[in-house]
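Yeah, one chain of the complex is gone here, protein chain that is, but the others are all in their spots.
Chain nomenclature is as follows: A and B, assigned in order of appearance, with residue numbering initiated at 1 for each chain independently.
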Amino acid sequence: MAGTAIIAAPPQPAAQKFIKRLRDGDKAAHLITLIFAASVFLVTVFLIFELWIHSSASRGKFGLGFLFTTTWDPNAENFGALPFIYGTVLTSFLALLISVPLAVGAAIFLSELAPPKLSNTCTFLIELLAAVPSVIYGLLAIFTLVPLMRSYVEPFLKKTLGFLPLFKGPAYGFGYLTAGLILAIMTFPFIISISRESLLSVPREQREAALALGATKWESTWQVVVPYARLGIIGSIFLALARALGETMAVTMVIGNDTTIHSSLIAPGYTIAAIIANEFAEATSDIHHDALVELGLVLFLITIILNASAQLLILATTKKGSKRD
Amino acid sequence: MTNRRLSIAFTAISALVAGGAIASADTINAAGATFPAVIYQKWFQEYHKAHSDVQINYQAIGSGAGIKQLTEGTVLFGASDVPMTDEQMSKITKYKVFHFPTVLGGVVVTYNLEGVPSLNFSPDTIAGIFLGKIANWNDAALKKDNPGAKLPDLEITVVHRAEASGTSFVFTDYLSKISPEWKSKVGAGASVNWPKGLGGKGNEGVAGTVKGTPGSIGYVELLYAVQNKMAYGAVKNSAGEFVKPDFDTVTEAAAGAAKNMPADFRVSITNAPGKKAYPISTFTWLLIPSKFDNAGQKNAIVGFLKWMLTDGQKFAQGLSYAPLPQPVVAKEEKQIGQIQ
Partner (left out) sequence: MGRTQRRNLLNNVMLALTGVCTFLTVAVLFVILGFLLWNGFRSLDWNFFTKLPLSPGETGGGLANAIVGSGITILIAVVIGVPVGFFGGVYLAEFGGKTFPMFVRYTADLLNGVPSIVIGIFAWTVVVVPMHTFSAWAGGFALSLMMIPIGLRSTEQFLRAIPSSMREGSLALGATKTQTIMKVIVPAARQGILTGLILGVARVAGETAPLLFTSLNNQYWSEKLTEPTATLPVMIYKLAISPYDDWHRQAWAAGLVLLGLVLIANIAARWVLARGAAVQRG
């Protein structure tokens, strides 16, 4: 009986079998989606490849010294990245200095003190801030923040702290400090949102245990809850930092675009993103062009490292939270 | 749902592409200097009114960028206040680059000082300010040239160009001629290593920054200062006279060049001789390919150039530029004939 059944069905050639499977769609679907997924992989690899190739003249001429040279002279074709690395790092550092206390404070309020409805509404509004485009921050900064800095804040800082080299020099209004301030505002939402989540995921028992031992609410929060959530909070800071480093428009509109390194915080400066934005379209010599691409590569590298660290930290904190439960 | 969305998107795109194919005017893209941007925009607008099939989209991104984009072939022609160097021209192998002077203009030293509507600047003072040696408005050097002026005790905020600029070239070319210290420390160029100051983007960016920053000083094309009612100074020329930039003084600066214009039109007229010559004057050029692949584009450009040298020149004075001297115009008309 079995033999007849087998003989009854004529053997199908391989091509017909393949077409049949294709018509079922699964193989095709697998292939199509694979191609799209692969294209993401390929385009990113291609991007890194292009950056590498188009910075070759500059990498060849300056080598690692590029990262430590301070001259940026298109005429003499002598390029160094230090002023821009310095500006990028300094403005981001200033941004975090200003934004972290405020943002963590707000996150604490929103997770520990505020009633849920208020907390959700405020978080929603703060998260909307994350959506405001960089150029609009820049627009606001030029017409509101810069005059404020020039007429009030910087003269005040010079009067009180002017003996420090950090606050010497004319009060331009444009400069590292102003850029740091606008970056601080741009980073609030990330830190607040993620820190709040981290704080909320701390198990209730921790707080109750602390309070049961006689701690005040603040002591319980600051000495128990926050340390418990610290990995997530730190992760959010790294994420915010990565965002701040890559900011272009808001920074170039207020930093003063000066290629020299200055020790004063109120002096004008430059960041990597800002100089690429200003000079890329006109870099006629190959070296100039490649130097700018190399700067882009350096910036990309820094953000890669930061993002990776951030994700590890955030991952660790969520895993930790669920494990301890 | 995704399918529907995608199909709507595709239909929209096809409509756009199809619409584009039926479009009447073929836009010609050009880019370059901000120095003459205002009159160029005016010209392209006026020319389009008379010849509706020629639409020229000019983006003022700076002379350096104009040269670069011309070299890369992303624009059809460029514009610059600094002539291309031999090295830059050698990078373009498809054709030769013709320089066509378009107008004369003056680079003014503009500043923002309340209560000081007019100042005299001697060359060394300007160099000193931009070198960072003269750091305060009440410096002795400024007082010497301006005995009556109320100069405050205020730090000078220097503003220069952030990107490669023909205007910067003209300014630094002038400073190199009158100040050996500037020449050795900084030199002339579209992009230099500025000793101090804020960087603004384009003539507009510098004007914007100076206009908004009390105590600042910068260099811009005359029109930008005039349009924004900004103060600018009189500069002492090679004959020892303090001269303000205007129609007559800029024209006089070009008088020598008018008589002895080199064949390729690349010439600098800074610190020109002449009693009433404004020392920071310049020609500005359109960078036109010597041959075009597309006959339609060639005819459009040739037509525009001829118009520019005749009717176009009439707009110059009203916009604070000066028209080209007649001998130069005649030479340029000959060059037009060489375009293939």
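The rule we apply is simple: contacts are C-beta pairs under 8 Å (C-beta built on N, C-alpha and C of every residue); 3 or more make two chains touch, one makes a residue touch a chain.
Everything quoted here is computed from the prediction, not taken from an experiment.
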Problem - Omitted chain's touching partners, listed by label - result: A, B
Exercise for the section: Return the single residue from A:Val45, A:Leu67 or A:Ala212 that touches the missing chain. Expected result: A:Val45
Fill in the blank from the handout: Touching the hidden chain, out of A:Phe62, A:Phe79, A:Tyr172 or A:Phe188, is A:Phe188
Exercise for the section: Kindly note down the residues of chain B that lie in touch with the hidden chain. Expected result: 1-2, 5-6, 9-10, 12-13, 16-17, 19-21, 23, 25, 27, 29, 31, 38, 41-42, 45, 55, 57-59, 61, 72-75, 200-202, 204-205, 207-212, 224, 227-228, 230
Fill in the blank from the handout: Residues on chain A facing the left-out chain by the touch rule are 24-26, 28-30, 32-34, 36-41, 43-48, 50-51, 54, 101-103, 105-106, 108-110, 112-114, 122, 124-129, 131-140, 142-144, 185, 188, 192, 216-219, 222, 242, 245-246, 248-249, 253, 273, 276-277, 280-281, 292-293, 296-297, 299-300, 303-304, 307, 311
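Definition applied: only the chains that are shown with their structure count from here on.
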Exercise for the section: Let me have the rounded angstrom distance from the C-alpha centre of chain A over to the C-alpha centre of chain B, please. Expected result: 38
Fill in the blank from the handout: Note: in the complex, chain A contacts chain B through residues 71-76, 142, 146-147, 150, 170, 172-174, 252, 256-260, 268, 270, 278-279, 281-284
Completion exercise
Residue positions on chain B within touch of chain A in the complex are 61-62, 64-69, 71, 88, 91, 155-157, 162-164, 187, 189-194, 196-201, 209, 212-213, 215
